[in-house]
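Can you read through this structure? Questions will come right after.
A single protein chain has been omitted; all remaining protein chains appear in their positions.
Which chain is which? They are A, B and C, in the order written, and residues in each are numbered from 1.
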Amino acid sequence: MEGLWNNIDYAASVVLFLIGLYAVIAKGNLVKKLMGLNVMETAVFAFVMATGIVTGGDAPILGAGAHEPFANPLPQALILTGIVVALSTTALALSLIIRIYERHGTIESEDLWGVE
Amino acid sequence: MAGGQWPAVLVISPLVGAALCLIVGRWAPRAVGYFALGVFTLVSVAAGFITYTVSAVGSFSYHMGGWQPPWGIELRFDEFSVSIAVICLVGWLALMFSLHYVNHAVPEPRIPYYYALFLLCLGGMNGFAVTGDVFNMFVFLEILSLSGYALVAITGERIAELAAFKYLVMGAVSSLTILFGIGFLYALTGSLNMTDIAQRLSSVEPFPTGVAVAALTLGFCVKAALFPLHVWLPDAHAIAPSPVSAVLSGLVVKIGVLGMLRMYQVLYSARTFDLGALNTALMWLGAISIVMGAFFAMVQEDIKMMLAYSTISNIGYIFMGLGLASTFGIIGATVHIFNHAIIKATLFLGAGALIYQTGYRDLRDLRGIAKAMPVTSACIAVGAVSIVGIPPTAGFLCKWYIALGAIEAGRIFFAITLLFGALLIFVYYIRMLNAFYFTPATHPHLLQVGEVPMTMLIPIVILAVLCLVMGIFGRIPLSFIEPAVIEMLAPVGG
Amino acid sequence: MRRAFVIALLVLASVPLLYGVGQLPPIGSTDNPTYTHVVPRYIQQAEEEAGAENIVTAIILNYRGYDTNGEVTVIFTALVAVLGVLMITRSDSGPSVPISPVPVSPVTRFIVRTLSPFILMFSVYMVLYGHSSPGGGFQGGTIVGALLIVLSLVTESADVQRLLPPAVKVWLQPAAVLAFGVIGIAGLLLVGSYLAFPVEGDLVFLRVPWLTVIEVGIGVGGAVIVASIFWAMEGSA
Partner (left out) sequence: MEVIDLRPMLAPALSLACGIIVFLVGDRPFWRRFWSLSAATVKLVIVFSMLPGVLQGTVYRYSMIEFTPGIGLGFRVDALGMFFSLVSSTLWLITTFYAIGYMEHEHERARFFGFFALCVSTTVGIAFAENLLTLFLFYEMLTICTYPLVVHEETPEAMAAGRKYLVYTLIGGVFVLLGTAVTYQWAGTLSLAGRGILDISVGTQALTLLFVSFVIGFGVKAAIMPLHGWLPSAMVAPAPVSALLHAVAVVKAGAFGILRIVFCVFGVELLRDLGLGVWLAVAASVTIVTASLIALTQDNFKRRLAYSTISQLSYIVLGAALLTPLAALGAIVHIANQAFQKITMFFVAGAIQRTTGKTNIHEFAGIGFQMPYTMGAFTVAALGFIGVPLTAGFVSKWYLSLGAMESGDWIFVVVLITSSILNAAYWLPIIYMAFFKISPGTHLRIKEAPLLLLLPTLVCAVYVILLGSLAEVPGMPLSLARTAVEYFFGQ
């Protein structure tokens, strides 16, 4: 339990992840599903970023005024990539939603169910 | 360095080629297909050299940017990476098939995008298959997934976007789950390199490792469409243009399996982690997949829908083989990754040829088509017989190995499920063959249609011949896989 | 009912997850494997090996440059995918969707137009100084992309799009992928492996220009892609 308290950042991201998952599963509106997905993405990014936290760490940029310890730069680099991936997924999902709306006039999955 | 610079050619040229596709498409829209095919020929040559090198000198690695792992990214070419050979083979043939097919299936302004996405998808798979770095694996997984989602929607057919969206949501959730697992592994070991993780994993807490393994498994199982996580697959695979279906069904779902194999590789060499529960779960899900996939497929009248459900069954085989965790079981699963790719590509391209010529995709409309398109029908028949696992075709080998594996593991029940499951699959394939061969035509005018153009026919024939050849000369892929599997299982005394 | 079931399932799933994260190495400690294993080399040698004061940039462009190559490919894929999905002749689409134009106030328009040169300047700075300060190609590129989007929103979108004629756009969209390809192959030929940068020896002077080419490529490509995606959606909606 103590471990969990210390790792509350991780725990928060786990909870956020599950909230996002809930939205993806339970929400009927496609845009809301997508928002759930974005929440999940954020949760995972937060999780990975939290692995790089260093108490009292400085930004990992060398030069004048920089001091040890630096925050872990690797997760930051990874998540920069992750964000781009998330952006790409969102862009594609949105354009699919646009097309779905154009074609069927609705983005509620209950209404779309009959279309299939 | 073994392999020279071919690894870089392998992973980079499809990406750069895709970028150039749009430029070529702007000036010479008709040439895009040939350009893409040319690019992928180069990739295939690279894959050929690499495969040859692996077979000649064993596994080797390529350090991207010259940075040593675990600091830099390592491309790892071992026996499982040889799946690039089948990716390139099936991908190349599907691209060739596309040359004529797209004009019919894809709206004209989208054609350059089609080829760019196709190259990205294939390049993403190659990158995924050879990388030795878990985060890099995620990046390439996204390249191939994104292009896969878009390729499903590209026909612009009535429910294409819906199918693609469903695929996208499930795919994105699974990617995130995988990234979550990767994050866990990173937090535990501080490394992203697979070999390095494997070494460091033996000294960490088992429970969080279990969570990571569960997350990765869940993610890869969605990608592989294991029952009950398969719901995205049938629509997506049925609605996509046929060459895309061939690639999605034959290769992209295998990426999930390949991911599982990589994970197993790490876990087996880490040694400490008990895989019993995971294996049992996979075995059962595999068995259920086989049966459920077959039952769903039986009630389909749409030929591509049927093929899509049959993929679920076949994924069931593979997972059952993995879960058995016996040498033969895993060999069978790995062999089936290769063989099912070839078989399913035959079937989907064959179905594509039928749709191209007739415009129908319902079995009831395609009756008697064998008289009009004998070569295509014969190839489909070979594929059908093969996927059921009738010897001496490619499908039989896997059935034989997984059955042996089940018996080796002392789980004869699974061998029985597997073999009877195969019969269930046959029930619907025989229905298809009956319709093609032994039933009078519903639309008599179809008897005049004739065969498809050569660029479409040749890939189908090559694949059908491979279905037969791989059954008879099945030792060739096995000679790669067997030592790798034995080596992988060695730490647990398999 | 269904929602209750989902919630129950997720709560159930949260238990092992929370238990699992509780057992992860404690956050913030410098003794964590995340901090002791791979990272020290980055921190100690980034400046020397990669020539970057910003370690994150060093990782992105040097140590894990291949990842970034993949990353720019992902966003390029997104562009191709979006265009592939949205590009279609009008007649083909179904019921047309009424668009309610939001009137843009002249004040907004004036402010945006006035600020845009400064925004552009800032983004150029970010691209070029990503090596020694926070920032980098992507961040800078995204700002340009955002600028283009804002301009399209407050002025006539067609006017903004005229800035990038299709013949130019088609070369700029894959700029990042192509920059990586060119520099990567240069590294392959001159240094010995794909995306390798000269660290020592005669060629070391090439490192900075090469990195700059990549940064600019990422910046331009990112900007054009983000804007193109927006325009594609706008044109379709």
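Everything below uses one rule, namely that contacts are C-beta pairs under 8 Å (C-beta built on N, C-alpha and C of every residue); 3 or more make two chains touch, one makes a residue touch a chain.
Just so you know, these numbers come straight off a predicted model, no measurement behind them.
Trainee: So which shown chains sit in contact with the chain we cannot see?
Mentor: Its contacts among the visible chains are B.
Trainee: In the complete assembly, which of B:Val134, B:Ala351, B:Leu397 or B:Ala464 touches the absent chain?
Mentor: Considering all chains, including the one not shown, the answer is B:Leu397.
Trainee: Decide which residue listed in B:Glu157, B:Asp302, B:Glu408 or B:Glu451 touches the omitted chain of the complex.
Mentor: B:Glu408
Trainee: Among the options B:Met298, B:Ile430 or B:Ile458, which residue touches the chain absent from this view?
Mentor: B:Ile430
Trainee: Spell out, residue by residue, where the missing chain touches chain B.
Mentor: That gives, for chain B, the contact residues 328, 378, 385, 390-392, 396-397, 399-401, 403-404, 406-408, 412, 415-416, 419-420, 422-423, 426, 430, 434, 437-440, 472-475.
FYI, only the chains that are shown with their structure count from here on.
Trainee: Pull out every residue in chain C that's touching 2 or more other chains.
Mentor: Each of 17, 19, 21, 23-24, 32, 34-35, 38-39, 42, 64, 67, 70-71, 74, 77-78, 81-82, 85 in chain C touches at least two other chains.
Trainee: Touching at least two other chains at once: which residues of chain B meet that condition?
Mentor: Counting only residues that touch two or more other chains, chain B contributes 135, 139, 142, 146, 149-150, 153, 161, 164, 186-187, 192.
Trainee: Which chain A residues qualify as touching chain C in the complex?
Mentor: 1, 3-4, 6-7, 9-11, 14-15, 18, 21-22, 25-26, 50-55, 59-63, 69-70, 72-78, 80-81, 84-85, 87-89, 91-92, 94-96, 98-99, 101-105
Trainee: Could you pull out which chain C residues touch chain B in their complex?
Mentor: The contact residues of chain C facing chain B are 16-17, 19-21, 23-25, 32-39, 41-42, 62-67, 69-71, 73-74, 76-78, 80-85, 87-89, 92, 166-167, 170-171, 173-174, 177-178, 181, 184-185, 187-188, 191-197.
Trainee: Considering the complex alone, what residue numbers of chain C touch chain A?
Mentor: Touch residues, chain C against chain A: 2-3, 6-7, 10, 13-14, 17-19, 21-24, 26-30, 32, 34-35, 38-39, 42-43, 46-47, 53-56, 58-60, 64, 67-68, 70-72, 74-75, 77-79, 81-82, 85-86, 93-97, 132-134, 136, 138, 229, 232-233, 236-237.
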